[in-house]
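All protein chains but one are shown at their positions in the complex.
Then we have subunit A:
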Amino acid sequence: MNVLKDKKAWFIFITPALLFYLGTVFVPIIQSLNYGFQDWNGIKDARYIGLGNYIKMFNDPYFWNSVQNNLVYVVIVVLMQVFIGLFFALLLSYIKKGAGIFRTLYYLPAVVVTVAIAQMFRNFYSLQPLGLLNMFLDWIGLGHLQSAWLSNPDTALIAVSIPEGWRFTGMYMVIFYAALIAIPKEIEEAATIDGVNGWQLIRYIKLPSIKHVLSLALIMCTTGALRGFDIPYIIGVPGSTTELVTTYMYKRAFSTNQYGYGSSIAVFIVIESLLAVLLIRAIFNSRKGEA
(Lines give C-alpha, C1' and ligand atoms only; values in the text may rest on other atoms or scores of the structure.)
Protein backbone atom coordinates (compact mmCIF):
# COMPACT_ATOMS: atom_id res chain seq x y z
CA MET A 1 0.00 0.00 0.00
CA ASN A 2 1.47 3.27 -1.10
CA VAL A 3 -0.31 5.23 1.53
CA LEU A 4 1.78 3.47 4.21
CA LYS A 5 4.97 4.43 2.39
CA ASP A 6 4.14 8.12 2.33
CA LYS A 7 7.43 9.62 3.46
CA LYS A 8 6.01 13.07 4.14
CA ALA A 9 3.25 11.69 6.35
CA TRP A 10 5.77 9.56 8.21
CA PHE A 11 7.85 12.66 8.97
CA ILE A 12 4.77 14.60 10.07
CA PHE A 13 3.77 11.81 12.46
CA ILE A 14 7.20 11.20 13.96
CA THR A 15 9.08 14.48 13.97
CA PRO A 16 7.18 16.31 16.76
CA ALA A 17 7.64 13.44 19.21
CA LEU A 18 11.25 13.02 18.18
CA LEU A 19 12.00 16.71 18.73
CA PHE A 20 10.48 16.64 22.22
CA TYR A 21 12.40 13.51 23.07
CA LEU A 22 15.70 14.80 21.68
CA GLY A 23 15.35 18.18 23.36
CA THR A 24 14.37 17.06 26.83
CA VAL A 25 15.95 13.63 27.18
CA PHE A 26 18.69 12.97 24.70
CA VAL A 27 20.49 16.31 24.27
CA PRO A 28 20.64 16.91 28.06
CA ILE A 29 22.32 13.53 28.54
CA ILE A 30 25.04 14.45 26.05
CA GLN A 31 25.41 17.78 27.81
CA SER A 32 25.65 16.06 31.17
CA LEU A 33 28.50 13.92 29.89
CA ASN A 34 30.15 17.07 28.61
CA TYR A 35 29.68 19.07 31.85
CA GLY A 36 31.16 16.15 33.75
CA PHE A 37 34.54 17.00 32.24
CA GLN A 38 34.30 20.67 33.16
CA ASP A 39 34.97 22.78 36.20
CA TRP A 40 32.02 25.13 36.10
CA ASN A 41 29.92 27.04 38.61
CA GLY A 42 27.49 28.49 36.10
CA ILE A 43 28.94 32.00 36.24
CA LYS A 44 32.61 32.10 35.34
CA ASP A 45 33.79 30.44 32.13
CA ALA A 46 33.76 26.67 32.09
CA ARG A 47 37.17 25.01 32.10
CA TYR A 48 37.84 21.48 30.79
CA ILE A 49 39.57 19.42 33.45
CA GLY A 50 39.40 15.96 31.86
CA LEU A 51 38.71 13.32 34.47
CA GLY A 52 39.24 15.84 37.30
CA ASN A 53 35.67 15.60 38.58
CA TYR A 54 35.74 11.82 38.51
CA ILE A 55 39.02 11.70 40.40
CA LYS A 56 37.54 14.12 42.94
CA MET A 57 34.47 11.91 43.20
CA PHE A 58 36.48 8.78 43.93
CA ASN A 59 38.36 10.61 46.68
CA ASP A 60 35.26 12.20 48.19
CA PRO A 61 34.25 10.47 51.47
CA TYR A 62 30.80 12.14 51.41
CA PHE A 63 30.20 10.67 47.96
CA TRP A 64 31.14 7.16 49.13
CA ASN A 65 28.97 7.59 52.19
CA SER A 66 26.03 8.39 49.89
CA VAL A 67 26.78 5.32 47.75
CA GLN A 68 26.79 3.15 50.86
CA ASN A 69 23.51 4.64 52.12
CA ASN A 70 22.02 4.15 48.68
CA LEU A 71 22.81 0.44 48.77
CA VAL A 72 21.00 0.05 52.10
CA TYR A 73 18.09 2.00 50.59
CA VAL A 74 18.04 -0.32 47.56
CA VAL A 75 17.98 -3.44 49.75
CA ILE A 76 15.08 -2.19 51.90
CA VAL A 77 13.06 -0.93 48.93
CA VAL A 78 13.60 -4.13 46.90
CA LEU A 79 12.70 -6.36 49.85
CA MET A 80 9.48 -4.45 50.43
CA GLN A 81 8.42 -3.98 46.82
CA VAL A 82 9.47 -7.24 45.18
CA PHE A 83 9.28 -9.75 48.03
CA ILE A 84 6.31 -8.36 49.95
CA GLY A 85 4.66 -7.41 46.65
CA LEU A 86 5.05 -11.01 45.46
CA PHE A 87 3.67 -12.32 48.75
CA PHE A 88 0.58 -10.05 48.43
CA ALA A 89 0.09 -11.14 44.83
CA LEU A 90 0.27 -14.84 45.70
CA LEU A 91 -2.26 -14.42 48.51
CA LEU A 92 -4.56 -12.42 46.30
CA SER A 93 -4.36 -15.01 43.52
CA TYR A 94 -6.08 -17.54 45.83
CA ILE A 95 -8.96 -15.19 46.57
CA LYS A 96 -12.14 -15.76 44.63
CA LYS A 97 -14.41 -12.96 45.79
CA GLY A 98 -13.29 -9.35 46.04
CA ALA A 99 -9.77 -9.70 44.63
CA GLY A 100 -10.46 -6.71 42.37
CA ILE A 101 -11.38 -4.45 45.29
CA PHE A 102 -8.34 -5.50 47.31
CA ARG A 103 -6.12 -4.91 44.31
CA THR A 104 -7.55 -1.42 43.79
CA LEU A 105 -7.10 -0.47 47.44
CA TYR A 106 -3.59 -1.96 47.80
CA TYR A 107 -2.51 0.19 44.89
CA LEU A 108 -3.90 3.37 46.41
CA PRO A 109 -0.71 4.59 48.17
CA ALA A 110 1.02 4.70 44.77
CA VAL A 111 -1.23 7.49 43.54
CA VAL A 112 -0.85 9.71 46.60
CA VAL A 113 1.44 12.74 46.13
CA THR A 114 4.96 11.91 47.35
CA VAL A 115 5.19 15.03 49.46
CA ALA A 116 1.99 14.06 51.24
CA ILE A 117 3.45 10.63 51.99
CA ALA A 118 6.71 12.16 53.14
CA GLN A 119 4.90 14.60 55.44
CA MET A 120 2.66 11.85 56.73
CA PHE A 121 5.61 9.66 57.67
CA ARG A 122 7.39 12.64 59.19
CA ASN A 123 4.46 12.88 61.57
CA PHE A 124 4.38 9.12 62.26
CA TYR A 125 8.07 9.08 63.19
CA SER A 126 7.95 12.21 65.30
CA LEU A 127 8.76 12.09 69.03
CA GLN A 128 7.99 15.71 69.85
CA PRO A 129 5.01 16.04 69.35
CA LEU A 130 4.37 12.32 69.74
CA GLY A 131 3.78 10.69 66.34
CA LEU A 132 1.60 7.74 65.42
CA LEU A 133 4.38 5.14 65.56
CA ASN A 134 5.54 6.21 69.01
CA MET A 135 1.95 6.42 70.24
CA PHE A 136 1.38 2.91 68.95
CA LEU A 137 4.48 1.63 70.77
CA ASP A 138 3.19 3.21 73.95
CA TRP A 139 -0.27 1.73 73.40
CA ILE A 140 1.05 -1.84 73.05
CA GLY A 141 3.28 -1.38 76.09
CA LEU A 142 6.59 -0.91 74.31
CA GLY A 143 6.85 2.75 75.29
CA HIS A 144 10.51 2.35 76.24
CA LEU A 145 11.33 1.82 72.53
CA GLN A 146 10.07 5.30 71.59
CA SER A 147 12.55 7.26 69.54
CA ALA A 148 12.84 10.23 67.22
CA TRP A 149 13.19 7.80 64.33
CA LEU A 150 14.19 10.37 61.72
CA SER A 151 16.86 12.15 63.71
CA ASN A 152 18.27 9.09 65.45
CA PRO A 153 21.33 8.24 63.31
CA ASP A 154 20.82 4.50 63.87
CA THR A 155 17.33 4.48 62.40
CA ALA A 156 17.18 7.51 60.08
CA LEU A 157 18.21 5.69 56.91
CA ILE A 158 15.73 2.87 57.49
CA ALA A 159 13.05 5.41 58.36
CA VAL A 160 13.42 7.25 55.05
CA SER A 161 13.52 3.99 53.06
CA ILE A 162 10.31 2.46 54.40
CA PRO A 163 7.85 5.05 52.99
CA GLU A 164 9.23 4.51 49.49
CA GLY A 165 8.98 0.74 49.84
CA TRP A 166 5.48 0.95 51.31
CA ARG A 167 3.98 3.22 48.67
CA PHE A 168 4.92 1.04 45.68
CA THR A 169 4.46 -2.42 47.19
CA GLY A 170 0.93 -2.37 45.76
CA MET A 171 2.18 -1.47 42.30
CA TYR A 172 4.48 -4.49 42.16
CA MET A 173 1.66 -6.60 43.58
CA VAL A 174 -0.50 -5.56 40.60
CA ILE A 175 2.26 -6.56 38.18
CA PHE A 176 2.86 -9.96 39.81
CA TYR A 177 -0.85 -10.64 40.23
CA ALA A 178 -1.46 -10.03 36.52
CA ALA A 179 1.34 -12.46 35.68
CA LEU A 180 0.15 -15.10 38.16
CA ILE A 181 -3.44 -15.17 36.96
CA ALA A 182 -2.20 -15.39 33.36
CA ILE A 183 -0.63 -18.82 34.05
CA PRO A 184 -2.78 -21.35 32.18
CA LYS A 185 -5.09 -23.24 34.55
CA GLU A 186 -4.29 -26.58 32.84
CA ILE A 187 -0.69 -26.48 34.05
CA GLU A 188 -1.79 -26.08 37.66
CA GLU A 189 -4.45 -28.76 37.31
CA ALA A 190 -2.04 -31.23 35.74
CA ALA A 191 0.45 -30.61 38.54
CA THR A 192 -2.21 -31.04 41.22
CA ILE A 193 -3.27 -34.36 39.69
CA ASP A 194 0.38 -35.43 39.81
CA GLY A 195 0.24 -34.90 43.56
CA VAL A 196 2.13 -31.63 43.81
CA ASN A 197 1.34 -29.80 47.05
CA GLY A 198 0.61 -26.10 47.43
CA TRP A 199 4.12 -25.00 48.26
CA GLN A 200 5.68 -27.09 45.46
CA LEU A 201 3.14 -25.60 43.06
CA ILE A 202 4.42 -22.12 43.92
CA ARG A 203 8.09 -23.08 43.96
CA TYR A 204 8.26 -25.22 40.81
CA ILE A 205 5.34 -24.07 38.66
CA LYS A 206 4.21 -20.53 39.49
CA LEU A 207 7.49 -18.74 40.20
CA PRO A 208 9.31 -20.20 37.16
CA SER A 209 6.32 -19.24 34.96
CA ILE A 210 6.59 -15.58 35.94
CA LYS A 211 10.40 -15.48 35.92
CA HIS A 212 10.45 -12.95 33.12
CA VAL A 213 8.18 -10.59 35.03
CA LEU A 214 10.18 -11.11 38.23
CA SER A 215 13.43 -10.13 36.57
CA LEU A 216 11.81 -7.10 34.95
CA ALA A 217 10.31 -6.00 38.27
CA LEU A 218 13.66 -6.47 39.99
CA ILE A 219 15.31 -4.30 37.35
CA MET A 220 12.62 -1.60 37.60
CA CYS A 221 12.71 -1.59 41.37
CA THR A 222 16.50 -1.64 41.75
CA THR A 223 17.14 1.11 39.21
CA GLY A 224 14.23 3.06 40.73
CA ALA A 225 15.84 2.84 44.17
CA LEU A 226 19.30 3.73 42.81
CA ARG A 227 17.77 6.99 41.63
CA GLY A 228 15.57 7.41 44.72
CA PHE A 229 15.24 11.03 45.64
CA ASP A 230 11.95 12.57 46.76
CA ILE A 231 11.32 11.18 50.23
CA PRO A 232 14.94 11.23 51.50
CA TYR A 233 15.30 14.75 50.11
CA ILE A 234 12.09 15.98 51.77
CA ILE A 235 12.29 14.33 55.20
CA GLY A 236 15.91 13.21 55.42
CA VAL A 237 17.95 14.76 58.18
CA PRO A 238 20.52 17.44 57.42
CA GLY A 239 23.96 15.87 57.50
CA SER A 240 25.02 12.62 56.01
CA THR A 241 23.04 9.78 57.62
CA THR A 242 20.27 9.81 54.98
CA GLU A 243 22.25 11.20 52.04
CA LEU A 244 21.73 9.23 48.83
CA VAL A 245 23.71 9.61 45.62
CA THR A 246 20.93 11.63 44.00
CA THR A 247 20.41 13.97 46.94
CA TYR A 248 24.17 14.48 47.14
CA MET A 249 24.31 15.26 43.42
CA TYR A 250 21.40 17.65 43.79
CA LYS A 251 23.00 19.55 46.63
CA ARG A 252 26.37 19.78 44.87
CA ALA A 253 24.69 21.15 41.75
CA PHE A 254 21.93 23.35 43.06
CA SER A 255 23.10 24.43 46.52
CA THR A 256 26.81 24.89 45.90
CA ASN A 257 26.64 25.48 42.11
CA GLN A 258 29.20 22.81 41.28
CA TYR A 259 27.53 21.99 37.96
CA GLY A 260 30.52 20.08 36.61
CA TYR A 261 30.95 17.94 39.70
CA GLY A 262 27.19 17.39 39.97
CA SER A 263 27.10 16.20 36.36
CA SER A 264 29.85 13.66 36.94
CA ILE A 265 27.84 12.25 39.86
CA ALA A 266 24.77 12.13 37.57
CA VAL A 267 26.80 10.16 35.03
CA PHE A 268 27.80 7.81 37.86
CA ILE A 269 24.08 7.17 38.55
CA VAL A 270 23.53 6.14 34.92
CA ILE A 271 26.53 3.79 34.89
CA GLU A 272 25.55 2.31 38.24
CA SER A 273 22.00 1.66 36.97
CA LEU A 274 23.32 0.03 33.79
CA LEU A 275 25.59 -2.23 35.83
CA ALA A 276 22.65 -3.22 38.02
CA VAL A 277 20.59 -4.13 34.95
CA LEU A 278 23.41 -6.24 33.52
CA LEU A 279 23.97 -7.96 36.86
CA ILE A 280 20.29 -8.84 37.34
CA ARG A 281 20.04 -10.11 33.75
CA ALA A 282 23.16 -12.24 34.25
CA ILE A 283 21.79 -13.75 37.47
CA PHE A 284 18.46 -14.63 35.87
CA ASN A 285 20.08 -16.02 32.72
CA SER A 286 22.49 -18.23 34.64
CA ARG A 287 19.50 -19.73 36.47
CA LYS A 288 18.04 -20.81 33.13
CA GLY A 289 20.23 -23.91 33.12
CA GLU A 290 18.85 -25.10 36.45
CA ALA A 291 15.18 -24.74 35.62
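As a working rule, a contact is a pair of C-beta atoms (placed from the backbone, for glycine too) under 8 Å apart; a residue touches a chain by one contact, two chains touch by 3 or more; residues count from 1.
Simple rule for what comes next: contacts and distances are computed from a predicted model.
Student: For the chain not present in this complex, what protein name does its UniProt entry give, out of "Ferredoxin", "PadR family transcriptional regulator", "Phosphocarrier protein HPr" or "Binding-protein-dependent transport systems inner membrane component"?
Tutor: Options "Ferredoxin", "PadR family transcriptional regulator", "Phosphocarrier protein HPr" or "Binding-protein-dependent transport systems inner membrane component" narrow down to "Binding-protein-dependent transport systems inner membrane component" for the missing chain.
Student: Can you name the residues of subunit A that touch the chain not displayed here?
Tutor: So the residues of subunit A touching the unseen chain are 1, 3-7, 9-10, 12-14, 16-18, 20-21, 23-29, 31-32, 35, 42, 88, 91-92, 94-95, 102-116, 119-120, 122-124, 126, 128-130, 132, 135, 139, 166, 169-171, 174-175, 177-179, 182, 213, 216-217, 220, 223, 226-227, 229-230, 233-234, 246, 249-250, 253-254, 259, 262-263, 266-267, 269-270, 273-274, 277.
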